[in-house]
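Removed from the display is one protein chain of the complex; every other protein chain stays in position.
Chain naming follows the written order as A, B and C, and within any one chain the residues start at number 1.
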Amino acid sequence: MSTAKDRAPGPAGSGLNDDIGEEKRLALYRSQVRLRDAEQRAFDLFLQNLVKGTSHLSLGQEAIAAGFAEAMVKGDLSFCTYRGHAHTLARGVPVEKVLGELMQKDNGLMRGKGGSMHLTSEEHGVMGSYAIIGAHLPIACGAAWRAQYRGDKDVSVCFFGDGTTNIGAFHEALNFAAVWKLPVVFVCENNLYMEYTPIKDVIPIPQPAADRASAYGLERILIDGNDADIVYRTAQKAFARARAGEGPSLIECLTYRHSGHSRADPAKYRPEGELEEWKKHDPVKLYRERLKQFGVTDEVIAEIDASVRKEVDDATEACKAAPSPPLDIITTDVYADGGWAWRN
Amino acid sequence: MSTAKDRAPGPAGSGLNDDIGEEKRLALYRSQVRLRDAEQRAFDLFLQNLVKGTSHLSLGQEAIAAGFAEAMVKGDLSFCTYRGHAHTLARGVPVEKVLGELMQKDNGLMRGKGGSMHLTSEEHGVMGSYAIIGAHLPIACGAAWRAQYRGDKDVSVCFFGDGTTNIGAFHEALNFAAVWKLPVVFVCENNLYMEYTPIKDVIPIPQPAADRASAYGLERILIDGNDADIVYRTAQKAFARARAGEGPSLIECLTYRHSGHSRADPAKYRPEGELEEWKKHDPVKLYRERLKQFGVTDEVIAEIDASVRKEVDDATEACKAAPSPPLDIITTDVYADGGWAWRN
Amino acid sequence: MAEISYRDAVTRGIAQEMARDPDVVFLGEDVAKPGGCFKATVGLYEQFGGVRVRDTPISEQAILGAAMGAAMTGLKPIAEIMFSDFIAVCFDYIANEFPKARYMSNGQTKCPLVVRTANGAGSRFGAQHSQSVENWCMMIPGLKVVAPSSPIDVVGLMAAAVRDPDPVIFFEHKSLYNSKGEVPDGEILDTLGTAKILRPGKDCTIVALALMVPRALEAAERLRIDHGIDCEVIDVRSLVPLDTKTILGSVAKTHRLFTVEENPRLCGWGAEIVSIVADEGFYDLDGPPVRITTPHIPLPAADIMEDVVLPTPQRIMETIRRGLGS
Partner (left out) sequence: MAEISYRDAVTRGIAQEMARDPDVVFLGEDVAKPGGCFKATVGLYEQFGGVRVRDTPISEQAILGAAMGAAMTGLKPIAEIMFSDFIAVCFDYIANEFPKARYMSNGQTKCPLVVRTANGAGSRFGAQHSQSVENWCMMIPGLKVVAPSSPIDVVGLMAAAVRDPDPVIFFEHKSLYNSKGEVPDGEILDTLGTAKILRPGKDCTIVALALMVPRALEAAERLRIDHGIDCEVIDVRSLVPLDTKTILGSVAKTHRLFTVEENPRLCGWGAEIVSIVADEGFYDLDGPPVRITTPHIPLPAADIMEDVVLPTPQRIMETIRRGLGS
């Protein structure tokens, strides 16, 4: 786990002039609130039958998406899973684009062709969300290989869950990245569960990712994934290492999802009290307290909360009003010529 | 590496009454000579154009096959790779059956239908040789699961190379076996090379298997794979653990192949002197010296050498005289009804 | 006799076989305590216990490999691959291990197992969770491939698959889980390799599978009512073994063939059946044999798009009407 030093770099109330600084702290807070509100809205819209297909929320896991995204710079690349709304939003993709895709509207990121599990916004560095467990770890290696080959300074960041550490592609990617010393950062969001089965039931070691780092010659990194400051600092360190040509990192972030695995899941399998215990360590709440400790006023916080709320409300309205996608896009973009012709 | 204690349990010349004992030592020697001679013969027959298709010899690696097989009891199961002749022979399969398959004769183990890479003799516990890297590790788990489920006391032993530790199935199998505490023993024969590329070029750790054991909560076991006594003792320990319900083991055996990867390979990629250095540590030579240290006479050794030579000679003649398989078996045994009908 | 859902029929089929034979074991992701991601195995864990019904890590290769090793040594495993699209991450077992072991060993190695998996579109899950991939298995020599369309067939074919001495890939259709049908009480055992003529007819033969079966029946009904066209509808049920007799016999009677499949265009089972009929039944055919398929594209997620790419009763009807020149 993180050390006390990581957790609280300056004494509470000492002002914002620590290593993170005011601007970044406010950005980290805004981002987390934005993810929280947008995902909560997605859930509400689902209850209203306006979100179709499946959807996998990151409620409770916001500090990871926010912390990494705030440590990234333009050009850095994110590779996400089906649980990728938060990571997509955290890179600056408009809420409307994400909700639009969930609502299968024409204003969605991929105009409804991809769906909630495949959010992609290359202009924001979101290089796709992948719904086959583990598939994107090797793909992130490839993007990092390109950076290494060309001397580009960007980092590829690949997010995945605890359960993903047991699939073959995880192993192949970690070894490959380590041997080739690729500028890729693997982020395991350990939320204690796969779909409905606890991760501890299916691994012979306590930590699914951290306890395997040594198999790839990597440092063991296990952090509190609900503390955005810790996440941010850990990300910075890993990115610096990657950009310096020192190779990949594997970071395990402890966290918890507040909702079920997907929209279909009421999460009945969790032991009583577990959710409540974790809610005490809610990343958004924690960070609001943190800001206050650093002297940020209630007014500033309220202003952020309100402006995010408005963004999400506006996005919701825009999505409700948006048309469905036209059917003629069904056969576009199968091939690079824009079409789908497999014959002459 | 193995300790001095492992290497020489009794002072030289002190007689055969150590933990291994005379009978087993002679069996270990006979087995290694048998593998050596049979494989050398396969190579000669290949030069005479009588072995067709490919073939992957274990010359130099005999102590592993012999040591494990001698520690196995009837009912224990072997899962091999394309480099499986040695393991097949070590379980007692007649040389004729193996050479016959390599020569694609009707007396071959599978009458020419499988070929050198797929030697299988279920009556001897040889549950197949698998030519897709890594595929048999999960399969061995399944056999061990059956033993666990039924309360059978047999152990499943799965042999594979250093290069195999980088494929996804390795990781999935190790985790699966560890979590389910299956009676399976994974044996990595680290002969320093994959096909033509050194293993050290493609891993970020010194030992491909041993340095990964901890990722599955397993003990790090790295032994001299050219010393049949060490192999035998290590196998016994792992089997006892498996039979006691304590779960799998992962054993890395250091060794070296004297010939190329397959019949097509002159092995030019090896640094000068490497082969010669390893030949000083030849398992057969080493074991012959060991027997002498323990007071076995030259006559006894010569008798074993001669009888093995005769077995291989006889097998060779039988194979040369054997007919080719009849063509009507081409369509048998696709399905369990004996035939190949996919339609009515 | 009771009306049960296709979903419950899965549980019932498995339970029937597990109760009958202690060698039948069941493994997969979230199949035991949680009862399966599609709730198609609820209660098996409670009924048969955690030793026979086991949750696994997310390790599809380990799941299928373990099933194979267990099958080779005497058990009769049923392995779940949650979505059929995930067959791609463990395809080596499907393509290279299960189907070749017996042959390569000259008959020594046995591999009696069932892989059951949720196949097909309709849930708006997008391109990686909606495919119909039964042709990925049909094309591999040594496998058997089944895809039932009704609860009673689910039970009976599941029993047949479990008792079969060969590896059987059992495709359940996600969009049929909620469908219902009458299932008699007591043991049910069907036969692999048998198609069913669900509706006799004389003007053309429609061969369909899984979700396409109710759609073909609906199209046939509308063709009768609106156009007086009398279609024979065959539920092919089992792709391997393939009941070519029933299909060729039907075409010999109707002289026209339409296949309705959810696969994308190229190399689906429709192509196989059309090719067989075009060759062996050439002189029976009075007009071109026509495949009705999903277009050769990845599947879109949005409901309105997904709904139009799969063959609909409307499209089936129009294609047949046009094809018959009515």
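Note that a residue touches a chain if its C-beta (ideal position, glycine included) is under 8 Å from a C-beta of that chain, and two chains touch if they have at least 3 such contacts.
For clarity, every value in this text was computed on a predicted model and none was experimentally measured.
Contact with the chain not shown here comes from a single listed residue; of A:Gly67, A:Gly128, A:Pro208 or A:Pro283, that residue is A:Gly128. Between the chain not shown and the residues A:Ala42, A:Ala140, A:Ala235 or A:Val284, the one that touches is A:Ala140.
Touch with the chain omitted from the figure is made, among C:Gln47, C:Thr191 or C:Ser275, by C:Ser275. The chain not shown here touches chain C at positions 85, 88-89, 91-92, 94-96, 99-100, 103-104, 126-128, 135-136, 138-142, 240, 263-272, 274-275, 278-280, 282-283, 285, 287-291, 295-298, 300-301.
Annotation for chain B: contacts to the undisplayed chain at residues 52-54, 104, 112-118, 130-135, 163-164, 166-169, 194-197, 201-203, 269, 324-325, 327, 329-331, 334, 340, 342. Contact residues of chain A toward the unshown chain are 77, 109-111, 113-115, 118, 120-122, 127-128, 130, 132, 135-147, 149-150, 156, 168-169, 172-173, 175-176, 179-180, 329, 332-338, 340-344.
Everything below uses one rule, namely that only the chains that are shown with their structure count from here on.
Centres computed as Cα averages put chain A at a distance of 37 Å from chain C. Here the spacing of chain B and chain C, counted between their Cα centres, is 41 Å. Rounded to whole angstrom, the centroid-to-centroid distance between chain A and chain B, based on C-alpha atoms, equals 46 Å.
Across the assembly, chain A contributes residues 166-169, 201-203 that each touch 2 or more other chains. Along chain C, residues 56-57, 59-61 each make contact with two or more other chains.
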